[in-house]
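Shown here: the complex without one of its protein chains, the others still in place.
To keep things simple, chains are lettered A, B and C as they appear, and every chain counts its residues starting from 1.
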Amino acid sequence: MDRLQDKAFGLLSEQFGGSLVESVVEQVAQLPVEVPSWGFGRGGTRFGTFRTGKEAKTVTGRIKAAGQFRALTGKGQTVAIHIPWDGEKKTEIGALAKLLKKAGVKAGSINCNLFTPRKRGPLDARLRFGSLTNPVDAVRKASVQHNLDCIDIMRRLGSDTLVLWLPDGTNSPGQLSLYDQADLLETSLRAICRKLRKGEKILVEYKYFEPGMYATAIQDYGRSRSLCRMLGPKAKVLLDLGHHAPTTNVEHVVALLVRGGDLGGFHFNDHAYADDDLATGSLNPGQLFRIMCNLVEGERRGFGDVRTLALMIDQSHNIKDPLTELVESLTNIETAYAKALLVDGAALRKAQLACDASRGDAILRDAFLTDVRPLLAKARAMAV
Amino acid sequence: MDRLQDKAFGLLSEQFGGSLVESVVEQVAQLPVEVPSWGFGRGGTRFGTFRTGKEAKTVTGRIKAAGQFRALTGKGQTVAIHIPWDGEKKTEIGALAKLLKKAGVKAGSINCNLFTPRKRGPLDARLRFGSLTNPVDAVRKASVQHNLDCIDIMRRLGSDTLVLWLPDGTNSPGQLSLYDQADLLETSLRAICRKLRKGEKILVEYKYFEPGMYATAIQDYGRSRSLCRMLGPKAKVLLDLGHHAPTTNVEHVVALLVRGGDLGGFHFNDHAYADDDLATGSLNPGQLFRIMCNLVEGERRGFGDVRTLALMIDQSHNIKDPLTELVESLTNIETAYAKALLVDGAALRKAQLACDASRGDAILRDAFLTDVRPLLAKARAMAV
Amino acid sequence: MDRLQDKAFGLLSEQFGGSLVESVVEQVAQLPVEVPSWGFGRGGTRFGTFRTGKEAKTVTGRIKAAGQFRALTGKGQTVAIHIPWDGEKKTEIGALAKLLKKAGVKAGSINCNLFTPRKRGPLDARLRFGSLTNPVDAVRKASVQHNLDCIDIMRRLGSDTLVLWLPDGTNSPGQLSLYDQADLLETSLRAICRKLRKGEKILVEYKYFEPGMYATAIQDYGRSRSLCRMLGPKAKVLLDLGHHAPTTNVEHVVALLVRGGDLGGFHFNDHAYADDDLATGSLNPGQLFRIMCNLVEGERRGFGDVRTLALMIDQSHNIKDPLTELVESLTNIETAYAKALLVDGAALRKAQLACDASRGDAILRDAFLTDVRPLLAKARAMAV
Partner (left out) sequence: MDRLQDKAFGLLSEQFGGSLVESVVEQVAQLPVEVPSWGFGRGGTRFGTFRTGKEAKTVTGRIKAAGQFRALTGKGQTVAIHIPWDGEKKTEIGALAKLLKKAGVKAGSINCNLFTPRKRGPLDARLRFGSLTNPVDAVRKASVQHNLDCIDIMRRLGSDTLVLWLPDGTNSPGQLSLYDQADLLETSLRAICRKLRKGEKILVEYKYFEPGMYATAIQDYGRSRSLCRMLGPKAKVLLDLGHHAPTTNVEHVVALLVRGGDLGGFHFNDHAYADDDLATGSLNPGQLFRIMCNLVEGERRGFGDVRTLALMIDQSHNIKDPLTELVESLTNIETAYAKALLVDGAALRKAQLACDASRGDAILRDAFLTDVRPLLAKARAMAV
């Protein structure tokens, strides 16, 4: 197969020109992709989780697996950390730092947990009424404090990125006023952001439902963006591919966020129904390609380097082996990115401005139909 | 308020005629509604469950709460039983029977569990590859056997109804052939049904996704109905209001199933997004009303008595007190049913056959806008 | 029936207190509702329109019908005008002004037409590539000019509101860059707004798809809001109930827009699937009630008077008689508004801040289940 792939690589060079092909290989090799610590464990649904005994169960196992991923793929340069699953106390964070170093990876984003009730303290079962939007002062303040603690941990681990996925949402219209929900949210967010220093950032994730089933506090990109703009340049929007209402044009959201300077990063995964957290690009490779095209075009138009975005995989591995499925997703991301880089942007724009939609689509299709696996093989060899 | 309600009742009698109003009260009083044992516990999402310590945690607590529901509302005549949560061994089932008797309720449908991995035996983590459709013989056979055991338990508890909610579904196209999935499913179902005796029935539930995120084995009413027709008259379709693709016209499905003699019963709940399991009628009271209208019309057209359907509430009480929310749902069901009974069916049909849609809608609206709470109060007094 | 309604009114006064009931009647009577000129004609789908000969076909017929609506209901104080369907040339606009006066109504919002190809000039079949976002200069400029002309017409008719529903959207990713689409859109909008004087406003409507089937230029409230904020205080968001992705929580959008001072008005209608343009509140009365609750709460919290919003009905009467269906919709709006006014806001908020969701929902339900038709009858008598 290697010989065939060499031949195929040669054909691609003939077809697209050697310098373009080399440049694509290099850019794919240099694309940073973050993997989540929790992604190396077994995921599940509300109906249960099927642990086989083979997946990582402890922080040690998870970071070790992240090291394997790094060695295998050259990617996973940073690992997203979950607090408190990966540790919370000073000693735990110290141990975590050593584990990361040993595994040859760095701490990536720091992810707070505002959804698991704690045995002690105010974050008990009342957390079902919200964290940052909880009408009970004690619960709300403890939720803010948890984020402030996460910022400390972030600094200790040498990271600059706090990720806020806010589970808050109501299950019925009588549970909480949407006006109070918004007020409480903004006050809490301001208190968290005040602690951030220059060079540090918070990524504010949105999600249209679940665990709240009626009105989610940060339900869409519009809400997340307006919060970020209120909070200032340290706050950026985090886009999870599975967090939109059905039939939402996600690549359109990507383009608008890139263009406005509002995008902070991605949670990559795929889905057919809701936030299914399947392997990225496994069901809808066309959409992933179009997202990458919009990122590449944004960069070409001067809206910032794709590599400065937090490109994070966030999946739930309910069925397959987690490490294998993370590699599958990485490959799908690289595939989509390589194809997007092959698009002849100048010819595309020329066709578009001439109202030649058939030609424009043909240009995109030419890139999408190209088998870029020979390029990816070179890029991986370069990255490892 | 009681005096006001008496006056309001008098007004309704003047408006609709005393005999119609009395008949509605009686029919509401006689409507049997089943509550789920598990519904008295705290529900949750995949992100966690918020136990307050006040909700029922043991089978004893759950059946006791069911007794309270019965005493309070006059409904909950039967209680849906979950195996093994409410017991599985002979002694456990014996104790359960006593609990039910003491609580003044009867065993309703018997619900098997094909989604929780067991510590011993073949139903281990391999259950993630399916139960009745698992390609591994041992797992599939044990799944069938669990249902056969449930039939035994059903008989011991004096019930005649087995409910099959099949969690089987794949997460990716490469996991299992859709042809093999269908073959395995049909073979397993036949093996289960073979054990059923005259007067016993199996209700086959469908669900469009979750926990499987790609291809659910029984994904819609069309699949459930074709399976039931293959299995014979003992098998009927179970319709859960939250198990349809977005924007599905559920009352249309109800009418078609009633008309074909295929409907076995309901799992009542409400939702905004997916299978959210909120209080029935809490977000979409219009839909619940239209469903009831179709049931009432079906009965009037000779397609069988509404009271012979298994009218079951199936919700997940993540936020509110379970008992309180079950009463809320029951009241919403009774409200919708009473309003449907107030519809002037003859006038409606006359308008419809005369292509007078405005008049037809006005007739339905007249019933829907009527405040039937005075009727419900009488019906409850009668039922308790 | 009148005697019964009097009795029922008395009962409501006893139940809620006479002064609250009187206040609700008054507020319903004073609620301004705008009807669309085009709504008095027969609507259709892409498969055809079924004209019966009875619906209004000319501008004269439409404005006459609007007068009938006004006389019948006391509402329809203003009529939304469509350019060029209701006229475009100076003489036509002069005649229109007379028709309006004669019918006892005023010109409401002025609605431009950017979707119908003209026989002459640049707005020909090339309009399929966009109007304000068309890459062809001549087409784009003519589209801007059409809006500038509409502003002139607006002034001549004594209106202060321009409504922009932008049909622009692409059918494939190769048709137009999403970056160019956004650039062109913003430039065009700025050119239109520059002409607006103090006291005049533009309402910017969004719609998630149709007629564009891939990427709509103003696809959601987030995009519309960011455009309006860019354009300044004269621009506000116009929310059409049927223009959201499936399962969107529309009342949440309403609350966020009200709270931010971004909402300019509504296009009321109802739907089950997409932009179905059915009679408002006909399928989902619960949602309409919750929207009204959020408007009323917003007003109580000081976010502006509901009556200053443009409350417009925008439906497509494919089946029923247009005038009859508009009255149906108006009644549904008044019903929802009256119920929202009956909500005990103080008690609701107290329950919410005490985390008593069951109580909060019960308070909303009490209002929703109340039969407010006796109040509406008084309000209509007062308004006519």
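In this text, a contact is a pair of C-beta atoms (placed from the backbone, for glycine too) under 8 Å apart; a residue touches a chain by one contact, two chains touch by 3 or more.
Because the structure is predicted, anything quoted here is derived from the model rather than measured.
Novice: Just to verify: which one of C:237, C:278 or C:293 makes contact with the chain not shown?
Specialist: C:278
Novice: Of the residues A:283, A:311, A:343 or A:363, which one touches the chain left out of the display?
Specialist: Selected residue, touching the omitted chain: A:283.
Novice: May I ask which residue of C:19, C:52 or C:91 touches the chain that does not appear here?
Specialist: Only one of C:19, C:52 or C:91 touches the chain omitted from view, namely C:52.
Novice: Of the residues A:11, A:71, A:138 or A:346, which one touches the chain left out of the display?
Specialist: Looking across A:11, A:71, A:138 or A:346, the contact with the absent chain belongs to A:11.
Novice: If you put the missing chain back, which residues of subunit A would it touch?
Specialist: Touch with the absent chain occurs at residues 1, 4, 7-8, 11, 14-15, 246-247, 249, 272-273, 279, 282-286, 319-321, 324-325, 328, 335, 357-358, 361-362, 368-371, 373.
Novice: What residues on subunit C make contact with the chain left out of this view?
Specialist: Subunit C touches the missing chain through residues 44-48, 50-53, 115-117, 125-129, 167, 170-173, 175, 208-211, 213-214, 246, 271-274, 276-279, 282-283, 318-320.
Novice: Which residues does subunit B use to touch the chain missing from this display?
Specialist: Residues of subunit B in contact with the hidden chain: 126, 129, 135-136, 170-180, 182, 208-209, 214-216, 219-223, 225-226, 244-249, 251-252, 255-256, 259-260, 290, 293-294, 297-298, 301, 348-349, 351-355, 357-365.
The rule is short, and it goes like this: only the chains that are shown with their structure count from here on.
Novice: Measure off the straight-line distance from the CA centroid of subunit A to the CA centroid of subunit C, and report it in whole Å.
Specialist: 38
Novice: Express in whole angstrom the distance between the two chain centres, defined as the mean CA positions of subunit B and subunit C.
Specialist: Each chain's C-alpha centroid was found; their separation is 39 Å.
Novice: Where in subunit A do residues touch two or more of the other chains?
Specialist: Only 126, 129, 170-173, 175, 208-209, 214, 246 qualify.
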